[in-house]
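Showing chain A:
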Amino acid sequence: MDQAKNFTKGFIRENPVFILMLGLCPALGTTTSAFNGMGMGFATMFVVLMSNIVVSLIKNFVPNKVRIPCYIVIIASFVTIVDLVMAGFMPALHEQLGLFIPLIVVNCFVLGRAEAFASKNTLLSSVIDGTGMGLGFTFALTLLGAAREILGSNAIFGLQFIEGDGMLVFILAPGAFIALGYLIALANKLNKQ
Partner candidate 1 sequence: MIHTFPNGGVHPAEDKFAAGSSIKALPVPETVIIPLSQHIGAPAEPLVKKGDKVKTGQLIAKSKGFVSANIHSSVTGTVKKIDNEPDSSGYKRTSVVIETEDDQWEEGIDTGTSIKKNITAGPEDIITRTLDAGIVGLGGATFPSHIKLSVPKGKKAEILIINGVECEPCLTSDHRLMLEKGEELLVGVSLIMKALNVTRALIGIENNKPDAISHLSRLAQDYDGITVKTLKVKYPQGGEKQLIKALINREVPSGGLPIDVGTVVHNVGTAYAVYEAVQKNKPLIERVVTVTGKGVERPSNFLVRIGTPVKTLIEAAGGIPGNTGKIVNGGPMMGKALNNIEVPVNKGTSGILIIPAPEAARKPVVNCVRCAKCVSACPMGLEPHLLMPATEFKKWDLAEEEKILDCMECGSCSYICPSGRPLLDYIRLGKSTVSKIIRSRKQ
Partner candidate 2 sequence: MDKLITVSPSPHVYGDDTVKKLMYGVIYALLPAFLVSVYFFGIGALIVTAISVVSCVMFEYLIQKYMMKTEPSVSDGSAAVTGVLLAMNLPTNIPWWIIVIGALVAIGVGKMSFGGLGNNPFNPALVGRVFLFISFPVQMTSWPEPIVSRLQYTDAATGATPLGVIKEGLAAGVPMSRLAEQIPGYLDLFIGHLHGSMGEISALALLAGGIYMIARKIITWHIPVSIFCTVFLFTGILWLINPYDNADPVFHLITGGLVLGAVFMATDYATSPMTPKGMWIYGTGIGVITVAIRVYGAYPEGISFAILIMNSFVPLINKYVKPNRFGEEVKNG
């Protein structure tokens, strides 16, 4: 496969959030600001990348019948590592993302990459895929977070550009759905062209 294409597919063409619609729970829950979305995105990206690497390396060692439990153990370990490291070194972000970090384990997107890609491809391809898809996920969450932050708090990455409150609804759960819905529509329109 063309590695460049392999890398870029995660942004729009096979964007995990907008097109594949995977990992919507953290996408909706953590994206109250662009920074939070980005943090969550990078955390997930780290897990995807690392689990892709490990799964790709051990793919022949693991018998088929136990591959899912093995992958889950691997993913869970990396998630725990992310959780601990974040709590230790980025307490503020950890506070914000809190509950959603452990939930990366059940993010279908992560297991999906391990199962659908890394377990069948070479190490290099898996690294490229993990990075590309992870960046795509980060891109989606950051975009969603930015949209919600701009509309909801009149700010972007914490920088207030208009005084006063924005449209609160975008900070709340319903706003997450509205913003995600319109971004999905937009991504589909771009994909069609």
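A few comments on the model shown:
Just so we're on the same page, a contact is a pair of C-beta atoms (placed from the backbone, for glycine too) under 8 Å apart; a residue touches a chain by one contact, two chains touch by 3 or more; residues count from 1.
Per the selection procedure, all candidates are chains of the complex that A comes from, given by their letters.
For clarity, every value in this text was computed on a predicted model and none was experimentally measured.
The candidate list 1 or 2 contains one chain touching chain A in this complex, and it is 2.
Remark: chain A residues 165-170, 172, 174, 178 touch candidate 2 in the complex.
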